[in-house]
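These notes concern the structure reproduced below.
Not every chain of the complex is shown here; the ones you see sit where they belong.
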Amino acid sequence: MNKSYKSFTALAVLAATAGVAQAQSAVTVYGNIDLGVFKKTGSTLSEGRRDNNRLGFKGVEDLGDGLKALFQLEIRYDPDVGTIEGASRPLFQGQSRVGLQGSFGTVRIGRGLTALQDSNVAFEPFRGTPSTAGFITDLMVAGYTSQPLDPAGSSANRFSNAVFYNSPEIAGLQLNVTVATREANGNPALIGRGTQAAPQYAANAALNSNPYSVSATYRAGIFAAMLAAERNAAETKLWSVAGSVQARPDLKLVASYQSQDQEHTVAVNPVTKAWVVGANLDIGPGTLLAGYGRKTPDGAVPTKQIGLGYEYGLSKRTFLYVDASNRKAVTSVNFYGVGIHHNF
Amino acid sequence: MNKSYKSFTALAVLAATAGVAQAQSAVTVYGNIDLGVFKKTGSTLSEGRRDNNRLGFKGVEDLGDGLKALFQLEIRYDPDVGTIEGASRPLFQGQSRVGLQGSFGTVRIGRGLTALQDSNVAFEPFRGTPSTAGFITDLMVAGYTSQPLDPAGSSANRFSNAVFYNSPEIAGLQLNVTVATREANGNPALIGRGTQAAPQYAANAALNSNPYSVSATYRAGIFAAMLAAERNAAETKLWSVAGSVQARPDLKLVASYQSQDQEHTVAVNPVTKAWVVGANLDIGPGTLLAGYGRKTPDGAVPTKQIGLGYEYGLSKRTFLYVDASNRKAVTSVNFYGVGIHHNF
């Protein structure tokens, strides 16, 4: 608590100079920039990102007795055009959270990845990067979005107005829970099972129930596993089971299965199922990423995707990459990419 | 003055690496994050902020002979959803100013809190935080806004396109003056005493007179006082008188009175008056905040508010809080809140 009540103006101005060293040490500026050149069947050569781009500010304060206060603010941006991600997303699209960490685990409040979406990246062949060659965006979560009643253009993986709990890891087991409020968040109307005139969710609708997301992760030696479930603001339900094995020091294998049920808002073919398998194999100064996955809407054409990537390390913070993939649904789309990834 | 003329491209690139230590030491990254869970009569449980949230960049350069150059850029944001404050306000809603400080005082240019709005927070029971339980936003400034001809959604406390002067504090007395230009700033039309077809101020109107704000503050031992007046772009006039006494080391009492005259743009009941009294009492590891205030529009229902808060300190930078208040105008609204505040 700040007992130094706000003082007169000139003092406030001087205060702007005090404690520089202290304040500076408290905030870490971090992030990454990822840009490449890409070619997709039927599209012109384009420049863009393979991974999400972040510019963040974070810090940890030691409160004593093993208790810590922590905060994190994360801008997401598109460096090919210089805008914030999607040009219309929140400034801190990545996350904006504050919380406490202690022997009880971590409790945070604000906006961030849901428990499910935060846990499943460890089981995806491209480590959760949204590369077109990767599986996280479409295959692994079966086209599911955590934010159906957020403003148009919102990304697919987060809860706003939420509380986030991560248990300590006990005997390899960890529990993660995210629960959001039912308050409206500026969504456009979602027709769903309603009509244009009477949409199921009106614009800026308050929710009927609290969105939640839970995941349990387990580690034992070379094995890891995840079981997770989530229900979003439009009451779509997603569950996922995944596992990985570090078969050799240079080889990690991953597999996942997920099922999405949109029955609350979709009348036809409301259930989507998907599975993805893959491997990460160190070769020379880099790592080969390989994966295959399928997504099956009931009674419709399934999506099949094969993806390959190679990350050539220039340092621990910087690598070059090449990606290639084929994705078949009604049509077949080839994809090739080459670029650079730099962490800072 | 930078005599090193811009050089050729490759040199400019290299320059990006030079002077890292110097530049870094010049900029302090600072701010705070405040999030809580709130319940108001008639509203769903919601997540939000009790205090404004800031992410700022500031620095001071010693120019010798007691002269300093100073700058400050302050983002304001809503961490419950990750957006900049109000989603539509300026990126540097908090302030964007540069200036000089010396024996003559401080002169700054840009956008920031007006003299009145910067001075009165020391006399408000919740120290100027915009908590629903606090008094600054509605009661203390009688619903007044410093920015009636700024873009829609602008906050209420600042001048853009202004010059800010703070005198040195001499024998406890300090004078603060803010004056803005008459240039247009992108306001929507303000009907005022005009009509829909011929509004008193058209969209993006140039002003008839310069907005200004002055405050004088005085300190003597345990006593402090303020006298302030402001006239905004739509020529609404506000004046305020306030005082405080540090009755005991653990007890501060505050009181203020203010009067707002909107005669220039409002035909009926143009005058609003308000008073607020309150106390800050240290209890245990925290501080109790208590206040009561009234606002009286001529010939209409007055607003009465009682507000209570407790800030439980976890460190000098971090505290937990609980707030409760009742506000009565035409209806009675109860408010409860609990949250965390972290300075970084």
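For reference, chains read A and B in written order, and residue numbers begin at 1 within each chain.
Everything below uses one rule, namely that a residue touches a chain if its C-beta (ideal position, glycine included) is under 8 Å from a C-beta of that chain, and two chains touch if they have at least 3 such contacts.
This is a predicted model, so every value here is computed, not measured.
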To what total copy number does the complex in this file extend, with 2 chains depicted? 3
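Keep in mind that, in the parts below, only the chains that are shown with their structure count from here on.
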Taking the mean of the CA coordinates per chain, how far is chain A from chain B in Å? 35
Complex interface listing, chain B residues touching chain A: 28-31, 33-37, 44-47, 55, 58, 60, 68, 70, 72, 75, 77-84, 87, 91, 101, 105-106, 115, 118-119, 121-122, 127-128, 166-169, 174, 176, 215, 217, 219, 224, 252, 280, 282, 285-287, 311-319, 339-344
Touching residues on chain A, where the partner in the complex is chain B: 1-3, 5-14, 16-17, 20, 23-24, 26-27, 29, 57, 59, 61, 63-64, 67, 69, 71, 73, 90-100, 109-111, 160-163, 181-183, 185-186, 206
